[in-house]
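Of the protein chains in this complex, all but one are displayed in their positions.
Right, chain A next:
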């Protein structure tokens, strides 16, 4: 039983982390069509923000709850800056946004390497995350449960925001038909900026969660970006439920593969699994039916 429960629970937490990393992407890539390779570096910014918050708020029990909104705003502002300076000129060339943001991610990585120690910085885990929860005889670390809770809250907040607020309505309108939205009096420029701010900010939140699980260093964004993109692609564009299921499936698959083989082989196998899956369903799990040919 233990052989089944442990990878399942660990994998669910890993999936939740992937989901947090992919959530912002599913907004910017899924809704806006921008391929932001610097998303991983925004995640890194969130993790470093958590570290910096801990230098100011020394009570570790309090610092992480404070760090979450701070990381959201910091990463979001960087995203906004990127949108205003670069991305807004490139909405008609989606593939080129990929390369531009690769350049941005190189610069951000190098900057982080020079500002912070190259071996990374320690983010203290608050005391209330130290314990374990016994599930069918397996001691499940509480910080994994925290990741899942955080992901759940973020997904709920995002979908409520998209569904019930006027900004959410405007975002959906812009995605469905940009020209019609513009003619109806929606400022699509403002909508684009707000969407990008939110998407990047979510990466910052993911960064805080990642800093509690793995190391915080300049390379941490690079290891999340490809899995996160694969999750968004496998889930289907512009579909939150697809992203959720895909993230959970990839996380659990990674965990089981790692349990049976080794960590690095598990990554290879999970990648191949997603690639084969995309071969079977090129549009992802759930698709928005359109009449476009592509």
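Everything below uses one rule, namely that a contact is a pair of C-beta atoms (placed from the backbone, for glycine too) under 8 Å apart; a residue touches a chain by one contact, two chains touch by 3 or more; residues count from 1.
One rule holds for everything that comes next: contacts and distances are computed from a predicted model.
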Omitted chain, identified by the protein name its UniProt record gives, among "ATP-binding cassette domain-containing protein", "YciI family protein", "Urea ABC transporter permease subunit UrtC" or "Multisubunit potassium/proton antiporter PhaD subunit": "Urea ABC transporter permease subunit UrtC"
Candidate in contact with the missing chain, chosen from A:3, A:62 or A:99: A:99
Touch criterion as defined above, residue of A:123, A:233, A:253 or A:285 at the omitted chain: A:233
In chain A, positions touching the absent partner: 29, 33, 35, 86, 89-96, 98-100, 102-107, 109-110, 113-114, 222, 226, 229-230, 233, 262, 264-265, 267-268, 271-272, 274-275, 278-279, 282, 290, 292-294
